[in-house]
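This structure is in structure tokens; I'll ask about it shortly.
All protein chains but one are shown in place.
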Amino acid sequence: MNPYFFYAFATITVLMVVLMILQKNPITGAMCLIVSFFSLAGLYVLLEAHFIAVLQILVYAGAIMVLFIFVIMFLNLKKEDLKTGRRPFYQFAALIASGALVTFLVVQYTKIPPVSFPESVAGFGTVEAIGSLMFSKYVIAFEVIGLLLLVGIIGAVLLGKKENHD
Amino acid sequence: MDTQLLHFIIVTLKLVIPFAIILTFIPLLVWLERKGSAFIQDRPGPNRAAIMGIRLCGLIHPFADAMKLMFKEDIIPSQVHKFFYVLAPFIALSVASVTFLVIPFAAPMPFGGGVLSFQAANINAGVLYILAMTSMGVFGIMLAGWASNNKFARLGGLRSSAQMISYELSMGLAVISVIMWAGSLALNDIVSLQGANILRWNFIYDPLACLIFITAAFAETNRTPFDLPEGESELVAGYHTEYSSMKFSMFFMAEYANMVIASALIVTLFFGGWQIPFLDTNTFRTNADYYLYYFLVAAAVCCVILGTFLSIKFKKGRFGDKRDYEPLVFGVPAVVAGLAIFCLLVVLGRFPLPLEAANWIVAVCQIFTFLFKVLLMCWVFIWVRWTVPRIRYDQLMDLGWKFMLPLAMLNIVITAVRMLWQ
Amino acid sequence: MHPRSVDFEIHMHVSIHHYLVLAAVLFCLGLLGVIIQRNILIMLMCIEVLMNSINLTFIALARYYNQVDGHLVAIFVMAIAAVEAAIGLGIVISLFRNRQSIDINDFNSMRG
Partner (left out) sequence: METNIQNLLNILVGGITIWILCAGALLCLLIDALWPRKMSVPVYTIGILTLIVTLCSAWYQWLQPDLPAAQDLLVIDLHTLFFITLVVLVGILTILNALGYMQLHNDLTAEFCSLIIFSIIGMVFFFSSDHLLINFIGLETMSLSIYVLVGSHKKNFKSNEAAIKYFIIGGVASAIFLYGVAMFYGAYGTLKISELAMALPTQGLDYLPKTAVAFILTGIFFKLAVVPFHFWAPDVYEGAPSPVTGFMATGVKIASFGFAIRIFIGINVLDMPQIQNLLVVVVVATFIVGNLLAIVQDDVKRMLAYSSVSHAGFVLFGMLAGFREGRYEPFSSHTVMFYLLGYLLMTLGAFAILSLMIRKRSEATHYTDLEGLGHSKPLLAGLFTLFMFSMVGMPGTVGFAAKYSVISLAVQNGHIGLAILAVVMSIVSAFYYLRPSVTMFFKKGAGGCPVIQEIPFTSSASITFCAFTVIYLGLNPDAFIKLAKIAAF
């Protein structure tokens, strides 16, 4: 595994997420996020999860973000809707808090000895391996996810539709 | 030769050739579209542009168009969001061209101790990759619509995204039944499984999926009858209202590139991909010399007949200019070449081919078969565009959600039952 | 084979903790975004970032343990994230219909 790829993808991902959280304009934020999703897919490829990498692009970039941009365009935001008010103290506190959290986690993780990854077993991360596990051990989870998606459909329709009778 | 260098060259060629093919297909398709529409509407079509009087049935027109668009002034309107306005056409075109990487052009071929596959990237989840990439195409259109800051453009972008989301579902579900038959997501496996027998190709074996997929592909490429994002009767020109010059032409090219890719995908999934009808790869390889000989004979005969037919149409003063000589320019060399090949074949007789050469011949034939099928499919796209009227937006949504989606789900159930049956 | 049986290699290899640290950074950035952003749409995107950082953790760990289970989790998390996005955007739309704003600070009709 080439470390340069890792560093490149990691830098792009983090940079784009940082850009996103500093954005006022939701479209720009969404585009930043899409780029970071792509580089995450690259990281998944480095981790030999090709199927997940493609799904990442298909689901996140291709479905979820399209939905986001659709809604942004649908809402037809004006410039003045995107005003910003600075709340420096609040933001500073948030920054400190999440900085503390990340330091804590990083300190924890860096205690892990830097073992490089083991050789992957044959068929690791292929569609067959994932599929056979999904329909045997995790069949219950699969069923519940079906229900969850149904809930999503009902919810989105219920919340999104205009009421006709008035 | 150094194997590493060879490897490098092969990878480069694999990357370059698909792009080259798309790029050559685009002007060809523009010409085909204009000529085809003219044929359908019973008019001559483009026939004015000429280089030194040579018109080539209007084939010069696409080049003239390209020249014009390239040298036009590139206007960036003042109200647009500049960055995304410039970015959008690039996204549209580049997304359209990377999809071609996983399409197999011919059967994998033994080569230099290894296997040479005619596919830039043999991804385990090829079908998903294509679905993912086609769903990226919408970003170009949506960004163009948003960045133009114009209500028509915005409406076009909005429509396009809604349309893409709706039809991607039935497209994906239609592919699933194909995947179920093939037991693999790799496109090459799907093609290999269909075999040389036309009856096993998926358009006969699984016709419902084919129908749904083709319909969804029309919607995904924003072609009539689903070209609402740019429906000029309502939205001026939809998402590319504000674009001009090269940026406009990039959208234009992206549309045709998408068409080529959709056709290639339809051919790969449902029409046997690179399979030559009734001639499977192994039979062809072992008997390559035989097939080559008779193919050349047939080609020579065709050349002679066609050339003669053209030549006798020559009549001086038909147009009164250089176009009078067109039949002769094409006809006489064809006859001569046909006769020459025929004589050569008769003199040489059938000659045995080395294994490498046989393999290459098979590969080339398969590539041409594939491209021919793609061209035919593109013609279907053009044919539909000029014969079917645009549908209304609510009809579009109803068709997608209330008809095609349930039908695609039903098809999966049918496929599952058929698989259990067998 | 257990991961520990591999000899320690301290040179330029990318190891599990690189990925875990990256995921932790993304997670905290997502949290930070949810807190400091005022635009609801971007807040929803930040929640997607949170989900993604968790996916990255799971996939890196799946590679570490050589189990496909982590990939399964990632797939399920993607499905959940999709549903969350759909419902969240539905709420945003119904909110926007009532009050033409997507600024979280405008939503303070309830005080106690």
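Note that the chains take the letters A, B and C in the order they are written out, and that residue 1 is the start of every chain.
The rule we apply is simple: a contact is a pair of C-beta atoms (placed from the backbone, for glycine too) under 8 Å apart; a residue touches a chain by one contact, two chains touch by 3 or more.
These figures come from a predicted structure and were not determined experimentally.
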| item | value |
| --- | --- |
| For the chain not depicted, the shown chains it touches | A, C |
| Full-complex contact with the absent chain, from C:21, C:36, C:68 or C:83 | C:83 |
| Contacts of chain A with the absent chain, listed as residue ranges | 105, 108, 111-113, 115, 136-141, 144-145, 147-148, 150-152, 154-155, 157-159, 163 |
| Contact set of chain C toward the excluded chain (per top definition) | 3-4, 20, 27, 30-31, 34, 40, 43-44, 47, 50-51, 53-54, 57-58, 61, 64-65, 67, 69-70, 72-73, 76-77, 80, 83-84, 87-88, 90-92, 94-95, 97-99, 104, 107, 109-110, 112 |
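Following the convention adopted for this analysis, only the chains that are shown with their structure count from here on.
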| item | value |
| --- | --- |
| Chain separated most widely from chain B, comparing mean CA positions | C |
| Chain centre separation (chain B, chain C; CA means) in Å | 39 |
| Distance between the centres, which are taken as Cα means, of chain B and chain A, whole angstrom | 34 |
| Contacts with 2+ other chains: residues of chain B | none |
| Chain A, residues touching no fewer than two other chains | 51, 55, 63, 67, 72, 74 |
| Residue numbers on chain B that touch chain A, as the complex places them | 81, 84, 123-125, 128-129, 131-133, 135-136, 138-139, 142-143, 145-146, 154, 157-158, 161-162, 164-165, 168, 185 |
| Complex contacts: residues of chain C adjacent to chain A | 1, 3-4, 6, 8-10, 12-22, 24-33, 35-39, 41-42, 44-46, 48-49, 52, 55-56, 59-60, 62-64, 66, 68-69, 71-72, 74-76, 78-83, 85-87, 89-94, 96-97, 100-103, 105 |
| Chain B-facing residues of chain A, complex | 27, 31, 34, 50-51, 54-55, 57-58, 61-63, 66-67, 69-70, 72-74, 76, 126-127 |
